[in-house]
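One structure follows; several queries about it will come next.
Note that this complex is displayed minus one protein chain, with the remaining chains in position.
Showing subunit A:
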Amino acid sequence: MSHNRNSAPPRTVRDVVFVDGVRTPFGKAGDKGIYAGTRADDLVVKCIRDLLRRNPALPAERIDEVAIAATTQTGDQGLTIGRTAALLAGLPRSVPGFAIDRMCAGAMTAVTTTASGIAFGAYDVVIAGGVEHMGNHPMGAGADPNPRFMSERIVDPAALNMGNTAENLHDRFPAITKQRSDAYAAASQGKLAAAYGNGRIQQDLVPVATMKPGQGWTLNTVDEPPRPGTTVADLAELRTPFRPHGRVTAGNSAGLNDGATAALLASAEAAEELGLSVKMRLVSYAFAGVEPEAMGIGPVPATEKALKNAGLGIEDIGLIEINEAFAVQVLSFLDHFGIADDDPRVNRYGGAIAVGHPLASSGVRLMNQLARQFEEDPSVRYGITTMCVGLGMGATVIWENPHYAAVETTGATA
C-alpha cells in the first residue's frame, strides 16, 4: 500500500482498521464549564469503558496497548495516563498502557503509533485516544521554554502563542481576510447544528455524570461549546485579542475546552477473528514540520507527504476532516489545494470552531466523524483527517472507506 522507502528486507506489514471511536461531550474550560471539578483521567475512563460496551465481542484481555495522549502530563493527566486509565477502567492488569504527547495531534499520534505497532505485528488490538482538561491544565502551564529559543532566534517568541501564529498566517496569505474567516466559522457552527439535528454526533458520545457543589449530579450528553445560529454579523463584532484591529477572534477560533476521546484499532485479521466491525482502513500517515510562527500551515506538507506515501493525489480524497484550530489555518489549507471554502467534502459535520478542541483529544474526534461520513456516503473511497500542531507541525492520516466497494459495483463515481 505504501512505497518502500528504503532497501530493507521486506517483512509482512498488516492492514490496520479503525473499529470504533467515542468521545465525551466537550466542555468549556473554566469554573463554569461542565467539567469543572471533574478529573481528566475519569473522562478517559468513561471512553474506554464505553468502547468495550459497544464492542462486546472484544475480550478485554485481547487489548495489547492503551495509548492516551495529553499535552500537559501532570496532575490528573500525569502518572502515565494510558496505564492509569487502563487500571481505572477495570481493564485486566495484563493490559499495558503509556502516555503520549504531540500537543494538538496527541490522539492522532496515539493512533498512528499504535497502528504502526499493529502493522509491525507487535499488537493485535489497541485503544488509542487523548484527553485535555484545559480548565485543570491551562495551555502552557508549567512549561519552561529554553531561553535559547529566544537568544538564538530558534523560535519567534510570538510562536508560543497560538493566536499570534494565526495572525501570522493572515499576514502570509492576504487573500484570507477576516471576512472569509468569519464566514467559514459561521458555516462551521451551522454544519455542526445540522449534524446534531440529524443525530450524527450524538451516537459517538459517551454520557458523563458530573457533580458540582450545591448543584448535585447531572448527566452531560451533548457538547457545551457550540453556538448554533451564529451569524457572520455576530462574529464581526468580536474583539481581536491577539492584535489591535487583527483578524483572529474567539469566534473564528476553537475555544479552550475539556474532553477526552478513545478509539479501538485492530489488525484486519484480529478484527475478522473477533468479529469486530470495521469503520475505516488505515492507508497512510505523515507528520511534517513547518516554521513554528506559522504552525497553522502544517497540514499542507503533512498531507502532501501522506498522499505521496499512499500514492494518491488530493483529487482522490472524497472527505476531509480538518481540525479547526483557527479558520485561517483551514482556509490556507483549502487555498493550497484549490478547494473552495464551502466545499462539501470539508468538515461536513462542522469542526472545532463549533464543537471545541480539547488539544490532545481532537485527533480521534476527527476520525469518529470521518467514519460516520464514510458510513453514510459509500461513494467516497478515501478521506483524510488532518490537523496543525503547536511549534510548527502538521499531521495527516489517510483512511479508506470499507463501505466503498459495494457502491463501486453499482457504478457510482467518486
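In this text, a contact is a pair of C-beta atoms (placed from the backbone, for glycine too) under 8 Å apart; a residue touches a chain by one contact, two chains touch by 3 or more; residues count from 1.
Everything that follows uses one rule, which is that contacts and distances are computed from a predicted model.
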| item | value |
| --- | --- |
| Chain excluded from display, named as in UniProt, from "Phosphate ABC transporter ATP-binding protein", "Monovalent cation/H+ antiporter subunit D", "Thiamine pyrimidine synthase" or "3-hydroxyacyl-CoA dehydrogenase" | "3-hydroxyacyl-CoA dehydrogenase" |
| Given A:Val13, A:Ala60, A:Leu88 or A:Ala250, the one touching the chain that is not displayed | A:Leu88 |
| Chain not shown: contacting residue from A:Val16, A:Val45 or A:Val95 | A:Val45 |
| Contact partner of the left-out chain, one of A:Val208, A:Ala294 or A:Met367 | A:Val208 |
| Touch residues of subunit A, complete complex, unshown partner | 45-46, 49-50, 88-90, 206-209, 211, 213-219, 221 |
